[in-house]
Structure formats: C-alpha cells, structure tokens
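A single protein chain has been removed from this complex, and every other one stays in its place.
Moving on, here comes chain A:
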Amino acid sequence: MVIFSVYLVNKAGGLIYQYDNYVPRAEAEKTFSFPLDLVLKHHDEKVVVSFGQRDGIRVGHAVLSINGVDVIGKNTAEGKDILEYLKDASNYPVSIRFGRARLSSNEKLMLASMFHSLVVFLRLFAIGSQLSPDAGSSGIEMLETDVFKLHCFQTLTGIKFIVLADPRQSGIDALLRKIYEIYSDFALKNPFYSLEMPIRCELFDQNLKSALEIAEKAGNFGAGS
C-alpha cells in the first residue's frame, strides 16, 4: 500500500527531519446557497465543520478556499472573518472547498514532541512500573488506528525513527533499520551536520526516498510487519 510520512525525533523531543511521502487528497468543492446547511466554527486559527456531513465534506474538515480563492487561516483572502462573511446573505451563492487541514510545520513540531513525551512517559512509568502491567517495558513501538499504523524505532542513543504507513503495509521493521543506516551514513558522516539539529542533506533525502520506494514495492499484504 503506501507509506504516508517519516519523522525523526531527537532525544530531546525536537523534530529533526520530516518527509511526507504521500499526502492523500480528500477535498470537496461545493456551491452553497443561503443559509449554509453546515455548522462551522473556529478551531486553532482555522474554520472547521463541526456538524453536518454531506457530499464528501466531513466533520473536522477545514475551509480551504472560497470562490476559488485560498483562505488565510480563519480569514478570507481580503482579510475578512470567514464566519462573518458567510453570515451575509448577499455573498451567496458561494463556492467553498473543504478538506483535511494540512499540518503546518509548527504543528508537526508540536506533534513530534507530543509523541516524544508519550514514549518517554510510558518508558519512565515502565521503570517506575506505574502504568505498565509488566516489568521492563519499552515505550510505544507501534500504534494502530483504522487508517494508519505508526511504527517507532528508538535507537540506543535516543533518536526515534517514526514511520506512518497503511495498516496493511508490511516490512516496516526492515525499513526503520534501513532509515537508521541511511541516517548514520549520510547525516552523521556529513561534516557540516551538527548533532541534534535539523537534517538538511541532499544525499540523505535521496537515499530515504529510494528506501521508501523499495519498501512500498516490497509488499502490502503481509500478515504483520
């Protein structure tokens, strides 16, 4: 199937590398007449659907553009508040495009450190054996949802390699080790790379991409990975 994205998190919880391999397009554009039959609300500097799913528009989708013009956060391109704009009957009919909000790089940083704290939290509490029912447990190694599986490989030095993939994708364990190898070869041996800092290295990019391609071809219906 597909591998969605790769994250590298350093031992302090900072995101040092992120690559989106495949971004599914789930967008729907529709022309509305007054009044709007969706309930919209502000959420995190965006306007999202809070109630009323129809025609491919789902709860949680954000407004991406109005009449073909991309919106800027919670304002229209002219700088007016979207909710105010849509309350005005004279602006109708209006064509709105909805889709899953893209993660901004800031949000990615935040999610990386959030995951880091989850892993550290679990491991710390495993040592103190507070939540873990068994002794000597590691942090999260695999997290499963109905649309993706998150695989995490932590090296002894504390770097975490995180791969988001389709639940049916197999061979992720080998891929994670391959990424570790690429990291050691092309990031760590680069004299211009300073440890724990974001990786900006062309060879690393290239090799990572080809490793992902190989992994995607390698198979998609393995029982487990």
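Assume contacts are C-beta pairs under 8 Å (C-beta built on N, C-alpha and C of every residue); 3 or more make two chains touch, one makes a residue touch a chain; residues count from 1.
Everything that follows uses one rule, which is that contacts and distances are computed from a predicted model.
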Chain not displayed: protein name in its UniProt record ("Mitochondrial ribonuclease P catalytic subunit", "Light-independent protochlorophyllide reductase subunit N", "Trafficking protein particle complex subunit" or "Probable electron transfer flavoprotein subunit beta"): "Trafficking protein particle complex subunit"
Residue touching the undisplayed chain, where the options are A:16, A:47 or A:164: A:164
Hidden partner chain, touching residue among A:50, A:138, A:184 or A:210: A:138
Chain A residues touching the omitted chain (full complex): 4-5, 22-24, 26, 58, 60-61, 100, 103, 107, 111, 114-115, 118, 121-122, 125-126, 128-148, 150, 164, 224
